[in-house]
Structure formats: structure tokens, C-alpha cells
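Structure first, commentary second.
Excluded from the complex is one protein chain; the other protein chains are retained at their positions.
Showing chain A:
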């Protein structure tokens, strides 16, 4: 990661001066960069100084550029682990605290905020991503365990300006209302296509003793297979229609109508 030597802005100097006057001179002269400043401020907010920092938050939000985020100062990381993996087909290298989940790493360190944190306990599917071809829950995956793996998130599904057919199908069928669960739903649905192609069974599959590849899924099968993705808005019928259309390639009648 490239070193960012951005110096403190006048406002930041003032803030720092107010909070830690005895350290200001040293900090300015030793060429302390903004990242360290931000980290120090972060630590300060945990203590008594928090009340002084109203407004500071915006200051940080304003000018922190993305590239800077993955490169935390080593002292800020407990039990650091460096992970080399592929995210949406680009190689990524990121040093994380051993406790960091893949979900938090994607969202907070790599800046891919498509994957959502719903329950954080494996119960809702909002954080679903595709790792080495299989759908998994990024909230129950330690980033440190992803060394050498390939991760696809919702951001990686479209090619250039062309949406993945599953994304188009969700749009066409109104497969979402608030949209919160949608990235997880779509990643799950994309992986489901591969599972059906391989002939994987679900709990409701009849005759599981026979192994047939390339099965066309019924609505009941799609619902069962998507049961790990919870939608609080109840967009299920439209989600199922979208998946059905994406799988069959045949246009399926929209299940909703405009009023009037």
C-alpha cells in the first residue's frame, strides 16, 4: 500500500492542539501523517475526550481516501494476519486483526459495502458471498482463513456495464423492496444455479438416491434452497420468479401489476 503523507489540515491541527496540546509540536515536526492522527483520535474517543470530538467525525469522513483504509498502523492491529486472496478477480492483500470476519474486511477494509450485515450470526443470509464457487456466510468466516481463496461479492457479478442475468431478473421481477437483503439474495441465487446444474439435492428433493445433473427447479425447490436468505419485506414470490426466469431462460410473467 502506498504511503500517504498527507499532512494535517488546519482544522485538524486546531483540534489536536485543543485535545493534546503537549503533543502538538512533536506531532507536526515529526511529519506525523493523517492516518496516525485519525488513529489517535479514534483512541481518544474511547476516553474522556469523546465529548470534545463532536464534529471531528465529519472531518475524518471528509478526506480519508479509500486507498488509505486497508493500511492500518501495525500497532492498531491485534494478532495481525496478512491474507492474500482474490476479491472479485483482483488480487488483494490485507493485514487484519485475527478476529476480523470476511464481512467486516470486505466492508470496512476493502470498501465493498454491497454485502450486508444483518444478524451477524448466520441467521439471515444478508452477508452471503461466493468463496471458491460456493455460497457461504461472510459473517461466520474469519478473513484470516481465506488465504489463497477467491471471493465474489455482489460488486463482482456485473461484467463492465452489463448486469449478471440474475441481477437483471431481480430488477425485472421487482425481487426487492428495501433492498437490504438483495445483494445476499442475488449471490445466493447465482450460486444456486451451479448447485442445480451439478444436481445437488435439497431436503425436499424426491428420489435423492438417483443423481441427475442439470435439474430444472420447481418453485418449491427454489424456496427451500433460498431459505437461508431472509427478506423482512417479504419479496419472496418475486425473488422466486426472478430465479425461475434466470434458470429457465424463458420469460416468466411478472407477478405484479401497476395500479390503474
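Following the convention adopted for this analysis, a residue touches a chain if its C-beta (ideal position, glycine included) is under 8 Å from a C-beta of that chain, and two chains touch if they have at least 3 such contacts; residues count from 1.
By our rule, contacts and distances are computed from a predicted model.
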Original post:
For the chain omitted from this view, which of "Tryptophan synthase alpha chain", "Xanthine dehydrogenase family protein subunit M", "NADH-quinone oxidoreductase subunit I" or "PepSY domain-containing protein" is its UniProt protein name?
Top reply: "Xanthine dehydrogenase family protein subunit M"
Original post:
Quick one: which of A:136, A:169, A:217 or A:242 touches the chain that's been left out?
Top reply: A:136
**OP:** Quickly run down the residues of chain A that touch the omitted chain.
**Re:** 78-79, 81, 97-99, 101, 120-122, 125, 128, 134-137, 140-142, 144-145, 147, 188, 191-192, 195, 198-203, 205, 208-211, 224-225, 227-229
